[in-house]
Every structure is written in C-alpha cells, then in structure tokens.
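A protein chain is absent from this complex, but the other protein chains hold their places.
The first chain written gets the first letter, and so on, giving A, B and C; residue counts start at 1 in each chain.
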C-alpha cells in the first residue's frame, strides 16, 4: 500500500478526538484530511478551535485544517467518530449512508443488532454483521463499526482467553476509572479532589451489556450473547488516565492460578498474526508483583494498547479474582478504533465510495 | 458518675493515637493521664515527642505529659492501644496481666478465640468471652477487648442488619481505602499520586476473617463464625480519610431494595439505647442520591461514627449491590475503641485494679 | 437584641452561597428568610434547586425556602450577595436602591470610590464612605458594603499590622490557591490533576488594586490608596480549600523577625474588642514550625476566620519573607461578609427599610 487512506475525525476537538490526532500522526496507513465537531468551533482552523490538552504540541499537519460540521461530505474515505452520544446517532448514520466507513467510539450504535462491537483480538468474526447491516439499512458502500466503552474493553479482553479455555459463568467487576474517561471539562475538580465518586452515568449498564455481546458468538448471521452473568459497579477516582477493574470470575471448568496466568499472558490473536500497526505484541501482560497493575506505571504498556493483569488469586466466593488495567483513551477509545480500522484494511473491507 | 476514669494511650504518637487524644478531649467519662509509645519518643514530653498531624492544635491537657515505654505500670486504669502489630501482642498482654482494661485497636489479639472482636451495635454479647479469657489466661482483673480493622468495620456494620433480617450467604466486597489507614509516614506520595494501588498488606485476609467472627454467634462460651462466605479485594486510593466498599450480597430470604434500605436506616442497637457518648444516633445512614456516599462529603457523618450506605440496587450476579463508607480513623479505629470502652462502663465491666 | 435580623442570600446555590447558609445556621443575629439565584433554579424549593456540596446535610431551615430571582423585593432587611460578577452590578444596586443593606462578596462594586471594601479588623473607618455613597447614588436607606477577593484578604490582613508598625513600601506576593475559589463546577479535574495552573482570570489585578484600597486611609471623605507597590502572581493548586501566599515585603523602618512576629500575633482590633460573633479571638496566628502554614492543617484555624502566618525570615532581596494562609470561602468570602454585617449591626448602621 503506497498511498495513505484519507480519514476524517468527527468530534475532533474533544479528549478522544485529540487522541485520534495524536495516534494518527505518522501513522503508516492513515492521513488526517478532514476534521469535524458538533460544538461552536465549526468554521475555525483547528488550532483556533481546539484547546490542545495532551502533553506535547498539536501536530503541525492538522493545525490549519478547518473544523467542519459533522455532516457528509467530508474530504476523506473513512471517519473516526467520537461524537457525543446526543449527536452521534444521526451523524454517523448519515456518513455511512453517504458511503463512508464509520469507525465509531460512540455508544450510539454499539448495541444495535447489525453493528459489530469489535475488539480485533476477541471477536473479529463479528464483522460478518456488516453484510446484514448493509441489507437492513440499505447502505450502499458505507458501514458502521464500533468499539466498546472504555471500561468494557479491559474486562472483555481479560475475560476472552479465560472464557475460551475454562468457560466463564459469572463475572463481578468493580471499576476505579480515570478522569479522562469523562472528557473535558468532564469531572469538576471539587467533586474528585480528596474523593471517590461511586457513580458514572450509564457505565454499569454499558459494561454489563457490551461484555455479553463482545464475548458472544455468530450464529445465523447474528450475535448470540455470551451465556454468562456480568455485574459491574463503577467508580471515578482521582487518576488522569488508566481504568482499573477488580474482577471475580466463576468458571465452568477447573483451573489453577497458573492456568489463568498462562491463558492470559500467552494469548495472541489475529491482530498479532497480521502485525497490525497498533496491535501490541502482547495483548495481555500478566505481572507477578503483589502490588500491580497500577494506573501510573502500567497504563502505557504496549504503547497504551496492552491490558495489564495482576493479583490473580483464588477467591473465597467465586473461583478466581484478579485486577485488570488499561489506558482508557488509547485501548479504551481512540486506539481501539484505529486498530479496528487497521483490521478492516487488512481484511480488505472498504467503503465503496465513488463520489470522493 | 462524678469522677472521670483515668486512661492511658499506647501508641500515642501515631496517627490513631492522635485521634484517641482528639476524641478524648472533653470526653465526659475519660481523662488522659498517661501516654506511651514504642518509638524513640520515650522520655520526652508529648509536645516534643509528637508531630501533631491533625487539623487544629494539640490539646493543652496532654502537651506536657511524658511519653513512657508501653509497659505497666502506667498511671491509669484503662489503656487504649494502637501499638504497631509487632509490639502489640507482648505489651497488651502485659497490661492485661497487670490488671488493666486493654481496649485495643491493634490486630494482635483480634482473632484469638477468647478475645471479643467488638462492635457494640453488632455483637455486644461477645463480651461473654471475657469470662473465658480470664480463666484461660489466668488474668487477675485485667482483660483485652479489640475492635475490627478499619475496613472490616464498615462492612460488618452494613451487613449486620441485613443478615439479621434476610440472612447473608455470600459477600463480595471491593474496597477503596484512604491514606490515613496506613499511618504515618505510611504510603509514599509517589506511590499514590495520579494512581491506585491494588494491594494493602494482609487487608483482604483480615476483612474476610474478622467479618465472620464479628457476625458469629455465642455458642457454648465461644464464638461460632457466621455461616457465610466473604471475599475482599482491597485498594488504596488518593483520599486522606474515609474508606469505601463496593459490596454485593447473596441473601437467604427474598427482599426488595426498599427492604434493605429500611433494614439499614432503621437499625438501632444497644449503644443507641444506652445513649453512649460516642454512639451516633443513627449507626447507618442511607442516602438516596445516585452519587453518594463519597468520602469527602460523608466521612464525618455522625461525627465520624456513622456508616453511610448508598446505591442499593439489585445485582445481576448476586442479589444486591450497594456502596458503604465510614471514617477509617474514627469509626474504623480510635472512635471504635472509645465506644467499646463506653459500653464496658455502661455494662459495669471494669478491670479490678487495686494497685493503681 | 432579641429578634434576629431577617436576611436573604443572593447566589444561594453557588459554592459561596452554600457557605453563607452553613455559617448562618444557628447564628445569633441573623435568620435566613429569603434565597435568590441567577440560574435556572428559580422557582424551586432550595433542596430541589441546589446540589449541596459541603460536608454534612443542607440545614433543615432552608430546605423548603423558594429560590427567587435576584430582584427586590425579598422578604428580608439585608442581603448577602455572592452573585456572579456578570449580574451582580445590576442586582446589588437594585437592592440598595430599594432600601436593603447589601453585603456583597462580589467584585462588582469593590473598587467604586464610594463603596467600602471592608475588613473589619483593618479599615472599619472606611464605613464613612457610606455617607458619600448615599448622596452620590441617591440611595434612600439602602447601601452596599463589599469584602475583598479571597486571595486579597489574607494578604491585606497580614500586611495591616506590619504596615502600621513598620511601614510597608513594597510587597511581592505569589499565591497557591484552592479549587473552591473558582466556584462550581469551576476548575476541570483534568486541568489540575498532577498539575499547577499559573493563571486565574483577573486575580493578579484584583490583589494588587484591592490591597492598596484596603490599606488606604480616609481623607476628605474618600479613601487615599496606600503608598506602596504591590505585585501578585497567582497560581491554582490541587487543594480543596485554603489559599496560601508566599510574601516578601520591603519596610520603611528597621525591624527584626521577632518584631514582625510580635506585631502579627499580638494584633487585635475592633471586631475582637466588640466580640463580634464571627470574629476570631486571634486574627493572625503565627506558627513557629518550619513547615507551616499548610492548607489542610491550618485553614480551619479560628473556625476559618484566622489568618495563619509562618516562616517569617529575612529576605535576600527585600527585607522579609513569610507565608500566609487563610480559608478562602470562610475568611475569604462568606465569613468575611458575615463579619462585615456583624460590624454594621454593632455600629448601628442599618438599612432604613420601611416597607419590609
């Protein structure tokens, strides 16, 4: 592939939108050629529209790109979307209908029956839903692929190899989630300084429902949800980046701590085989220290794309307990979407855009 | 009662020791007449031995008291102990043997079969163990009463009225614990800034074992552990005071969210009947807001002696989930011990000290 | 005084408004009978209009008071105002014109020539401006009294006794200010977690200008600004409550460290003589420990109304350096206004309200 694919970013001025731009700078396959946002920044050049909040400078390549309204047409073939849920549904469908590949981090379509909720390491076979999607929605070339909520992805990834080998019957997850998960301005400092907030809007519901879909199997051209029970309690803690989950699991088949550890750390999947650009060489890193994972030390593992698991122990109520962590705006958002797009290219799934 | 009881504080220079002094200032029944510590502060007056780390000033009444070694005799009838576990076992036994009432916050004797692990609202009948203790250990007048670990107490209190009414079969608790629980200097700032640490030494084991003992019943002069399973995962978060636990429970008998809420908020027990000085009028406060309890807003409820519970919801794996919070150095440590001592006085259980 | 004065609170739902309500609960002279706010909460009862963000419960006495628009008439004689600066000017003037005493924490009128910028310990003689104000503005009974910005008050108080005794010629102040100074939602958590922000809108300008007015003298019925130079650099740090300032001063007359320490700690003024309810017995507390003041340990000194000063040392460029701290929403805002109102009552300065 000589020429880079031209991509647009919907929601470009937000926290995740900035991560998209950061991750796509110098990406071998993508070139950011269009930006859009739903806020008052439309019409301005990006450098004027966006208060850059990531360490380092705004990449030169996007500084003077104009910020458009999130409506087709945009000068690109594929759009990454991190639009707020309120506007995502309409805007993303409009792009798909106009023939664009829509790779979305928004929650709008995640649970729609004909939309893949994709983690390339876990359920790439769910891409078969795109055929149904095209028919159901009468899309002519365009399509929508979504990635999970930032707290779901670490849970689903940690469960995947365990489920495959030992069968997961019940999951109890308790999260401690980072501030960047709420976007900007997001959490007020007075709410979180010297504090923990035991509530994140819709988060427990998302984790429970999405996990079942992600771990489900294709059957008759649809996803049959995984036959397990999932319970999630979600908390906001005073950490900039890195979501953590304390997890208990009940298994169908007997296992030892070493078996789980091995199942997790030896796990490789399609993105690793295909050597996708954003795929970490090791999707799950198992640490043996008694006090790991920790957000500040482990969130950037695998350039933010690895999930770190530690403290695998027998549990006194369920079978096992462990702690999982991942970077919520990389593997949990922008990085997840970019990896999805890389998988689509590798599988030669393209939007059939003629007009652009 | 006209005359105040003379009390000593073992471990007086530590975080919990300072809370003891703060709580006992102007206490109607106790007067601090002796201080002891195991560190290099021995021999100095308290104001020189102790870097006071609580807001406000060191009380005048203790400033010039000398800091003694933690060995009898001390000029008092009763000792409150928050000695480090390494030295607590020997020192506390020595005081009990010398005829003192030992009211301990240390973990040394908590799980000994003949030592009450007391929460006055929950298991005051466990004080019957003191008879066994006296015989077994050949104590002549002295005795040892302990209070639970700072993270156990909120869990055991929240479970007590639920267990009484509906029967608790399984408990899964995931904690987010405050810095002051580790004493001083305790947690290094570099370990917790922008971070969560998923490990606290021996904490998960303590929570699991202590809860069973506390909720157990007296039978044949011993405590029969509660017939339930308890699982604890413990985390340190960047909060000064206030431990929080996300809890799931499986019950023996059917219940509705309102039933649990009512069982918790209407719960009153012996300390409330006896109007003990440190007893909160409401041991458990149930909050209906979707984002409570929170450490900074709720830790001081009931002057730090109430447990606050919120987010009672049906659970998708167990029967119910909720979030509990209490002040870890008041209800979870010094306040717990003071309340224990108040109960002993109200029940007329005194050390039979003649020599002092 | 048998009957309490009926007071209203403008801006009742905000951070400072809530502090007003907290400080006025059980106040011997004031009773809150009316609430107003400029936001969408108008018309609702206070408990529905306001998310209470202070530890503890919203006082029962205000729960069912309706939230009105900030326009006269309100059922009260005096209004405390913490309205946002955008609406304060018009609303406060309307109340004064309608015959109310307006005790304002807003910045709107602070620098107006005919409005007292009052710290009762420092410049109570500035109340003489009220005569001019009445004439200039044609007020018939009502008036406006303001208190300083939250970062100015600690500086002006610390300078007052030094200036009186030794003459201050130059002041260089560098602040580290708390989150609550920005109100709610105020500072985004992502802006301040693991961070310092070296900018607070208009803060440096306010500190420099207000200090000169406060320390100025009455001359010909107007305030002649103090003849000194003031430089302020202001920073936001990750602290909930408690503003701190590192200060250097150049003096007119020679002094020793002990002289400054004595001038500060021995300072008493009119509010102490009059034993005003909110007046701290010691307006300035000087601490000798080398690492004090600290926000968490010292902000509540004198129930939040004392300024704490420490680290008084000779300076290698100016004459002396020291560190000052005070509670920014008590002495720096709501408490300051309440003390102002107490002084007015003690001096028998009342709004001549007939209609109410």
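Everything below uses one rule, namely that a residue touches a chain if its C-beta (ideal position, glycine included) is under 8 Å from a C-beta of that chain, and two chains touch if they have at least 3 such contacts.
Fair warning: this is a prediction, and the values are worked out from it, not measured in the lab.
Engineer: Write down which of C:50, C:65, C:88 or C:172 is the residue touching the left-out chain.
Structural biologist: In the full complex, the listed residue that touches the missing chain is C:172.
Engineer: Considering the whole complex, which of A:35, A:83, A:263 or A:297 touches the chain not shown?
Structural biologist: Per the contact definition at the top, the residue touching the missing chain is A:297.
Engineer: With respect to the chain omitted from the figure, which of B:84, B:186 or B:225 is a touching residue?
Structural biologist: Per the contact definition at the top, the residue touching the missing chain is B:186.
Engineer: Where the complex has a chain not shown, which of C:240, C:261, C:282 or C:340 is the residue touching it?
Structural biologist: Only one of C:240, C:261, C:282 or C:340 touches the chain omitted from view, namely C:240.
Engineer: Touching the absent chain: which residues on chain C qualify?
Structural biologist: Residues touching the hidden chain, for chain C, are 170-172, 174, 176, 193-199, 208, 229-231, 233, 235, 237-240, 244, 246, 248, 290-297, 310-311, 315-318, 321, 323.
Engineer: With the missing chain put back, which residues of chain A would touch it? List them for me.
Structural biologist: Residues of chain A in contact with the hidden chain: 53-56, 193-194, 240, 296-301.
Engineer: In the full complex, which residues of chain B touch the absent chain?
Structural biologist: 15, 53, 179-180, 184-194, 238-240
By definition in this document, only the chains that are shown with their structure count from here on.
Engineer: Working from the CA atoms, figure out how many degrees chain B turns to land on chain C, in steps of 5.
Structural biologist: 180
Engineer: Centre to centre, by mean C-alpha position, how many angstrom separate chain B and chain C?
Structural biologist: Spacing between the chain centres: roughly 41 Å.
Engineer: Approximately how many whole Å separate the CA-defined centres of chain A and chain B?
Structural biologist: 43
Engineer: Residues of chain C that touch two or more other chains: which are they?
Structural biologist: 53, 193-194, 240
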